[in-house]
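All remarks here apply to the structure that follows.
Just one protein chain is left out here, and the rest sit where they should.
For clarity, chains are labelled A and B in written order, and residue numbers in each chain start from 1.
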Amino acid sequence: MQKNALYILLADDDEDDRLFFKDAFEEIKIQTNVDFVHDGMQLMDHLNNPDNKLPDILFLDLNMPKKTGKECLVEIKKTDRLKDIIIAIYSTSSSEEDIEDTFIQGANIYIKKPSDFNTLKKIINEVVTVNWHYHTSGLNRDNFLLRLK
Amino acid sequence: MKWIPNFNSSNSLRVIFVIAVFILLFLSSIAYRHNQDLNDSSKVVMHTYEINIQLERLMSAIKDAETGQRGYIITRNARFLTPYIYSRDKVNKSFINLKKLTADNPKQQQNLKNLFKLIIQRFNSFEYCLKYSDPKTYDKRKLDNYMFSGRILMDNIRFKVDEMNDIEQTYLKNRLKIYDDEISLSPLFSILLFLVALSFILLAYRQISRDIERLKIFNKKLLISNGLISESEIIGKFSTWQWDLDSNKIDYSDNQYRLLGYEPHSFVPEQETFLNFVHPDDKDIVASSMEGILNNKILPFVYYKILLPTKEIRYFKSTGKLLTDQQGSKILLGINFDITDEHLLNIELQDRYRELEKSNKELASFNHVASHDLQEPLRKIQTFISRVSDADKDIMSDSAKNYIIKIEASAKRMRVLIDDLLLFSRTNTTKKEFIKTALTELLSNAEAELAEVISEKEAVITAGKLPKLEVIPYQIEQLFINLIGNSLKYSQPDNIPKITIESEKIDSSDYPEILDQSIKKFHKITFTDNGMGFDPQFKETIFVLFQRLHSKTDYPGTGIGLAICKKITENHKGYITADSIPGKGSVFTVFLPE
């Protein structure tokens, strides 16, 4: 479907979660490259380095050491070069407050970390597909809000 | 100062007295004038009589002279001439007296002058008579002439004297008549006035005695209420003091002495006395509030400690007011309350409240953190289990496979528990932002949330018109989800679930036991289903946290759902009730304030 593989970046301090994530991406049909950063600081360094390619979708854990996901989100949305990145919040929290808050701050997708590997795969597949639709079908990215459980 | 009874009669009494005094003064002035008049009239009478007497004397002197002369002429004895010689002096003397007496009457003076002329002529005629009767110079014709003219003169004189007497008499008569008129009028008038004055005084007397009666009653009442006040001061542990700013005199009520640890009136209070009792920590506060009261005329409650002679500390609350009494003198009125008992109780309560609040907060945050942090490892367990593939399971022993299934089921149940607990703690902790929202919209959101179950059970949900209310939107949405979810969960297996939602506006006074009466109007929203229902004896307990009516194998659940519903309605100052006929269905009623 895509000439180039989709470039995915996950910022999460939990090693197990990174592992699940990596495995899930490997098992779905869509071709992707997945990269990881371990905390908020590392994420911002990575993004702010002009040599690095910007991710097509950034998966962002909210509860991270050094710099929280929310802080990163705000910072990204304030930076002209970064503000168009599709951001998927990837968090344990299912608090309505957290969800609305991050959407208001400019997140596009909110994923509650699933407790089942197949669900994770399904979710990732959906995110990538919808994202691709937004990318290719002339949909208004400002209206791109997606919450997955 | 309102508390002093007002005797309105005192003013009218004063008026009555003033009038009476004026009447008496008037009466005495009249009496004085009458006296004066009487005096005057007697003087006038005397005057008239004196003139009369003098005139008589004058006449008799002339007559003496005439008689003497006649005697001399006849006898030629010189002894007869003596009265004649003296008569001249007598006439002059009387004449001078008369002149004095008639000095105020020009008419009588004129008459007197004429009389005097006539008298002089008369004496002249005497002289001529003597001259022409003297044998040496005797002339019969001339003597006869003069004798005759003397006779005529005498008549004239008599006539004149009579005239003068008459004048005096008429004058006297007139004067006496005027006095008589005046004097005859005044006694009636005086008696009348006297009676009026008397009645005024009687009236005043009556008023005074009546006022005294009233004063007596008030006095009695005052005595009673004074007793009551001092009694209630003792019972109520308060006291009063008055500080007359003008005379700088301070009065303590009996209980004030007692509250300060002394017998009543065992010392004379002065300005600084009270401050001596105040605990050193609070002296400044009390001193400044005393100054404040002088400036602001009123003292807001001031709280401080008192150090009794026994070194015991009592807590006081005081207030005061600057009053100006009827006489215009400024009085500072103060009330002290001994609030030691309340204060200590309050402190204890506050401590307990703080403790409770703290433990509540701890509990809430513990609940939140625990359930939140518990999620993380649980999620991992579940995910790792889910990663055990079918291929992996194939090489496992049956018991191992069974264990995996058991682990999975337990983890799942724990997940549900944690999720519900989190939901419950969130209904307490998250910020409560009230937004005007159409409940219809929240209901359709709830239906969207439950879409899967609804379509699976082919449930029919019918809703009437729902109001637009100030609510915490996602909480009400959660309430709808829980109630509808509950109905769907406990539906009858062979019946299509039917849920009817209806709303009506009601007065809180219709449900006095359960609704907050300070809010007038409520919306009563009923959720009626045709499910299996429950035994109505549990209609209270089903809202209690972790209360379950069914075994968890039959109906999975945590017993948190309805507790959340109760919490949400409480957050909205509303109420929730449930009722049911087992086998027929149940009704959940939610009351939300307008």
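We adopt the following convention: a contact is a pair of C-beta atoms (placed from the backbone, for glycine too) under 8 Å apart; a residue touches a chain by one contact, two chains touch by 3 or more.
The definition used in the following text is that contacts and distances are computed from a predicted model.
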Given "AraC family transcriptional regulator", "Acetolactate synthase", "ABC transporter ATP-binding protein" or "MBOAT family protein", the protein name in the UniProt record of the chain not shown would be "AraC family transcriptional regulator"
Where A:Met41, A:Leu54 or A:Val130 are the choices, the one touching the absent chain is A:Val130
Touching the absent chain in the whole complex: find that residue among B:Thr67, B:Thr319, B:Thr340 or B:Asn445.
B:Asn445
In the full complex, which residues of subunit A touch the absent chain?
1, 29-30, 99-100, 103-106, 110, 125, 129-130, 132-133, 135-140, 142-143, 145-149
So that we can see where the missing chain sits, which residues of subunit B does it touch?
437, 440-442, 444-445, 447-449, 451, 473, 477
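Note that in this section only the chains that are shown with their structure count from here on.
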Calculate how many whole Å lie between the centre of subunit A and the centre of subunit B, each centre taken as the average of the chain's C-alpha atoms.
76
Counting only contacts in the complex, subunit A reaches subunit B at residues 14, 16, 20, 23, 92-97, 113-120
Per the contact definition, I'd like the list of subunit B residues that touch subunit A in the complex.
372, 375-376, 378-380, 382-383, 386-387, 411, 415, 419, 422, 426, 430-431, 474
